[in-house]
Structure formats: C-alpha cells, structure tokens
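For this depiction, one protein chain was excluded, whereas all remaining protein chains were kept in their positions.
Now for subunit A:
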C-alpha cells in the first residue's frame, strides 16, 4: 500500500462535474453513469471526472469542503482540537491532491488551496507522530486506537511503525524468555 494505491482507491469517490456535451447513460461494469446534459451538474466517480476533464469534456464543480474558506475553518478546528478532526471525506487528501493536480484550472486559487491542504496535512501528521511516539515509548500495551485517521495517513505511518514494533516484540519475547 502506498500513496498511488490510495489515489487509485479514492478514484471511486463521487464528484460533481458539469459536462459540455449531451449524451445518454454510459454503461460501465460498476453501474451506469449519466445521462449527461450540457451545463447540468452530474455525479460521476472521480476517475471518470479525470478522464472527461483531460478530454476537455467537463468542468469540475469544486466540493464545498475544498473552498478556501472551508479549508481555513478546518485548519482552525484542527488547531483547537487535541485529537484528529473528522474530515468531510474518507479520502479527503487523495481527492484534494487529485483535484489540485488534474482540475487546477477549475479552482479559484489553486496554489492557495494546495498550501492550505499542505498545512492541514502537516498539523495532522504532527498529532499522529506524537501519538505514535507515545505508543512506541512503552511496551505494556500492544494496541492503540486513534479515531478519524485517514487511510493515506495510516499508509504513511505503517512502514516505520511496523518495523519498530516488530523489534520491540522480539526484545519483549527475549525478556520473557529470560524471566522463566
């Protein structure tokens, strides 16, 4: 599991686009999409939205939570909260990342959106890192719970965390074997 796979999984999330063409439903394995009417918003999976955008067939209707004011509010709430905030989407960062990368022309201020997303990511990453360090600094508890963590954040922490805890487990087993 890496960032690309997380992006891929986020491709199934629905977004609203405004097509510039009219067409009947598109039949796909996962279900029918459309019908498409020029100028009318329609919900499609993100991967279809990217495909249509690249072919200049639609414009993205930016989700409310990706507007600058909403992002600033999220950052403020994240600052005020000791724990992780529940974000508006399960694939918040992946969708934001894809929108900034592939739908930049449809954003009002793409650079500022990117900066705000980065800011939010940094704040959450700092919280996750400090919680993980507290968990690593003990050997009594074998599990921990963290609410509202995103899949992409878990993916980031997984590799080094597993490497560290595996060694902790080996040393713990070594300690127990010498206590008997």
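Everything below uses one rule, namely that a residue touches a chain if its C-beta (ideal position, glycine included) is under 8 Å from a C-beta of that chain, and two chains touch if they have at least 3 such contacts; residues count from 1.
Convention: contacts and distances are computed from a predicted model.
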item: Complex member absent from the view - protein name from UniProt, among "WD repeat-containing protein WRAP73-like", "DNA replication complex GINS protein PSF3", "TGF-beta family profile domain-containing protein" or "Ubiquinol-cytochrome-c reductase complex assembly factor 2"; value: "DNA replication complex GINS protein PSF3"
item: Selected from A:83, A:112, A:148 or A:174 as touching the chain missing from the view; value: A:174
item: Positions on subunit A contacted by the hidden chain, ascending; value: 2-4, 7, 97, 100-101, 114, 118, 121, 125, 129, 132-133, 136-139, 156, 159-161, 163-164, 167-168, 170-172, 174-175, 177-179
